[in-house]
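Notes follow the structure.
Removed from the display is one protein chain of the complex; every other protein chain stays in position.
Per-chain numbering from 1; labels A and B assigned in written order.
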Amino acid sequence: MSAIGSGGALGAAEATPPPSGPFGQTERIRRSWSARSRQERLGLRLLLPVFGVVFVIATIPFILAVVRALTSDNGAFIGVDNFSRALGNPQLLESLKQTAIYGSVVLPSEILAGLGIALLVHRTVHSPVLRAIIYVAAMIPIVIPQVAMGVVFRLLYIPDYGLINALLGQTGHDQILWLSNSVLSIFAVASVDIWQWTPFVYLVMFAGLQTVPPESVEAAQLEGAGSWAQFRHIELHYLRPLLLLVIFFRLADVLRVFDHVYVLTGGGPGRTTEFLSLYLYRIAFRFFDLGQASALAVIVMAFMIALYTVISRFLPAETR
Amino acid sequence: MQRMKALAVFAASAMVLAACSAGNNTTASGGGSNVTLTIAAVQGVEDTGLKALAPMYTAKTGVKINIVEAPYADLYTKLVNAFQANDATYDLAMMDDPWMPKFGTMGALTPLEPLGIQKDTDIAQVVWDVGTWPPPRGPVPPSEKDKTKALLGVTIVGNVEMFMWRKDITPSGPASYDEVLSNAKAQNKSNFAGYIIRGKATNPVVADFLPILWSFGGDVFDENWNVVFDNANSLAAVKFLVDDLKAVAQADPASSDAAERDKAMATGQGYQSSTWPGEVNTAVLGPGSTVVGKVGFEPIPAGPSGKGVGMMGNWMLGIPKASKNQQAAADFIKWMLQKDTQMTYAQNGGIPSRTSVLKDSSLQAANPYFSVLADALQAPPNWRPRTDQWNNVETILGQELNKALAGQESADDVVKNASSQIRTLMKQAGYPTAQ
Partner (left out) sequence: MPLIVKRILVWAALTLTFVVFVFPLYYLVATSLKTKAELFQAVPTLYPHSPTLAPYGSVLFTRGFLQLLANSVIVGISATAIALVVAFAICYPITRLPVQRGTRNFVLNWALSLRFLPPIAVVIPYFTIVRTIGLYNQLPALVIVYTIFNLPLAIWMLKGFLEQIPAEVEEAALVDGGTRLQAFRHVLLPLASTGVLAAGVIVFAFDWAEFLFAFILTATPQSMTFPVGVQGLVTQFEIIWNDMAAGGVIAILIPLVMMLLARRYVLTGLTFGVIREK
C-alpha cells in the first residue's frame, strides 16, 4: 500500500517551498509524540482510530480474495493454480480487448462532445436564464441510476418494438439490429454512457470557461486571433486541470462499467459487450468458479492500484 | 438555506414513510399457524399458475405464501447463492430441471419422500425420474455414483417442447425437419418469417436447438461423458440451424427470445417454430393475438435419424435443506399434486403433469395442446445432460450458437470452439472426458 501512500499527485513536488497549512505550520520531520503540538495530537487521536477501523474493514476483502485465490474449492492450498487458470483463459483477453474498445469509444466522445457543447454555449448563449436552464438540465443525467438508463435505452434499441427501429420501419428502412450486431452493440452500450456523462463533462468545462479572464480574450481578439487560436492559447490553459480531472473520473468509471450493460445486453451478443466487470461476474456468479474469480479479482485490484499510481501523477495540484 | 431545509424535511419524511411501509410488510410473527412460505420463482409465464393458486392455498389452510420472482439466469444465481449461504430465506425453490444436477451435487435439497410425497402412476414416470438425483438413467457424474437415489424435486410445470405451425395456411404440420425447411422456404416472405428462431444467448438458443440436435442423431455427450458435439451428426444439426433455417428466419434471430418469438407468432409475422406449453395460452394465443384458432401443435418433427426427440424442460419445486418450514413446504407440494388442484391449476394457466388431467376433455378446447403434451411425456422425451456443469456447458454452447446466428462465425467454428471449451471444462471438473 505504500505505493499509494506518498506517491501520486498528493505527494507534491519538493521544488517549491513546502506549503503552509491552514494554521501556518510548515512541513516537519517526524518527531516524537510528545513533541507534537497539542492540536496535532488531537487530530491524530481523532483520525487514526476512525480511519484505522475503516481501513481494516475495507482491506479485509482484499486479503480474503487473495486467500481464496490461493486455495482450491475444498480449502486446500494450491498456490498459483487459480492465477494461471485465470490468466490462461483466452476469454480474459477478449474481455480486456472489448473493454479497451469500449473505453476508446466512450472517453473521447464524451470529452470532445462535452467540451464542444460547453464552448458553443459559452460563446453563443448569453442569456442567464437559458444558461441556468441548461445547467439544471445537464445535472439530471448524473443522478439517474444506471439500471434505469439501461431501461431507457432498451426502449429505444430493441428490435421490433424499440423506438428507433419503429421509426426506421415507418420510413421504409430495414431494421437495424442494435443489440445483436457485434459492432452496433458496442455502440449501443457506449451511447448510454455518453448520453449520461457528456452533460457532466459539459458542466465542468463550462464552469472552467467561466474562469477565463475576459481581458485576455479581448486582448487576443484585438490581435486578430480566430476562435480556434483563442481556444488553443487561452481557454485551454485554464481548462487543462479540469480536463485532467474529468479524464481521471471518467476513465475510472468506464473501466468499472457494469449495471447498464448488464441490463441492456447482458454481455452479448456472444461476448462482445462482456467487459471486464461482466466477465468477472460470469466467472463468479454463473460458473461459480470462485477460485478463478478470486484470482481475477486480485489481479484486477493490483492492476487498478498500478494504474492509479501512474495516472494520479497527472492530476492537477488543486486536488491536493 | 431554505432549499437545504426543504431537502432535510424531504429526507426525513421519506425515512418515516419508508419505515412505516417496511413495518407493514415484515412477515408477521406470533400465532402458531402463522407460517409463511417463501417461494423463489422464475419470472415469466411459467409461474402464472403458481401465482394463481397461492391465494387459494392461503384461503384453505391459512399458510401465507410469498412468491419472489427473478428472471431465469438471475434465479439460478440467487438460488446457488442462497444455498451456499445455507440461508433459510427460501422454503421452496422453483427449479428448471437442468439445474437439478448442480443442486443435487451441492446437497442443497431435502429428499421429498420422507416428507410424505408419494409417486403415483397417474403422473408419467419420466416426471418422477427427472426429479430424482442421482439420475436413474443416462450417464451419472463420477462424484455422484455412490449416492442413493432420492426424489428431490416435483414437477409443477410439465413442459415438453413442442412444435407449432399456422394450420390455417397448411392444414397438416411437418413430419420431418426436411419438411420444416421446405415449408419455411415456401412460406417465407418479408414480414412473415418461414421459421422463427429463438436465438438469444444462452439458455434460449440452447433450449431451442437441442431437439434439432437430437433429432439429427447428434448429442453433446455420450454415455461416458466424452464430448460428441463435433461429430458428423451434430455438425449437420448446427449447419441446419445457422445456415438453412437462418436463411428463412426473422431478421434478428440472435436477440430473439421467447417473448419476441411468441409476439411474432401472435401478430401473424411468423409461420412456424418450436414452443413451450407455458407460452401458448399466455403469449402465442394470449391477449392481443390475431391467430387464435389458427395454430396447430404437434410433437417435435423427425430428423434424418428418423426420430423426433422432444426435450423436457420441467419446472420443479424443491425444498432447500436450510428452510425452517420443511413439512409445511412439503404439504404445499402435496396439495399442488392433487388431481382437483391440478384441474384448477390448468384452468388458471398452469401446465399440469397428471395424465388424467391432460387428457380431460373439458380442458381440451381452451388448451388444444394438452393431449399432445400427455403423449409427449409418455414417449418419453429426452432431458438435458445431467451434470452439475450443465450451466457452464449451456453458456458455452449458447454463446457459440448465438455468435453464429449473429453472423460472427460459421457452423464449423461453433462445433470446434464449443467442443474444445467443453472438454476443458469437464476435465477440470473431474469428469472422465477422454477427448
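In this section, contacts are C-beta pairs under 8 Å (C-beta built on N, C-alpha and C of every residue); 3 or more make two chains touch, one makes a residue touch a chain.
Keep in mind that this is a model prediction, so the values were computed, not measured.
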| item | value |
| --- | --- |
| Residue touching the undisplayed chain, where the options are A:156, A:212 or A:236 | A:156 |
| Candidates B:69, B:122 or B:178 - the one touching the absent chain | B:69 |
| From A:80, A:93 or A:147, residue that would touch the chain that is not displayed | A:147 |
| Where the missing chain touches chain A, by residue | 1, 4-8, 10-11, 21-23, 25, 27-28, 30, 37, 39-40, 42-44, 46-48, 50-51, 54-55, 57-58, 60-62, 64-65, 68, 117, 120-121, 124-125, 134-137, 139-148, 150-156, 161-163, 166, 169-170, 195, 199-200, 203-204, 207-208, 210, 241-242, 245, 248-249, 252-253, 255-256, 258-259, 262-263, 276-277, 280-281, 284-285, 290, 293-294, 296-297, 300-301, 304-305, 307-309, 312, 316, 318-319 |
| Sites on chain B contacted by the missing partner chain, in the whole complex | 1, 3-4, 6-8, 10-11, 14-15, 17-19, 21-22, 25-27, 38, 40, 43-46, 66, 68-72, 74, 77-78, 81-82, 84-87, 89-90, 200, 204, 257-259, 263, 266-267, 269, 279, 282-283, 287-288 |
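Here, only the chains that are shown with their structure count from here on.
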| item | value |
| --- | --- |
| Mean-CA-position distance for chain B and chain A (Å) | 39 |
| Chain A - residues contacting chain B, complex | 158-160, 174-175, 177, 179-182, 266, 268-271, 282, 285-288 |
| In the complex, chain B residues that touch chain A | 73, 76-77, 80-81, 200-201, 251-252, 254-256, 260, 263-264, 391-392, 395, 399-400, 402-403, 406, 408 |
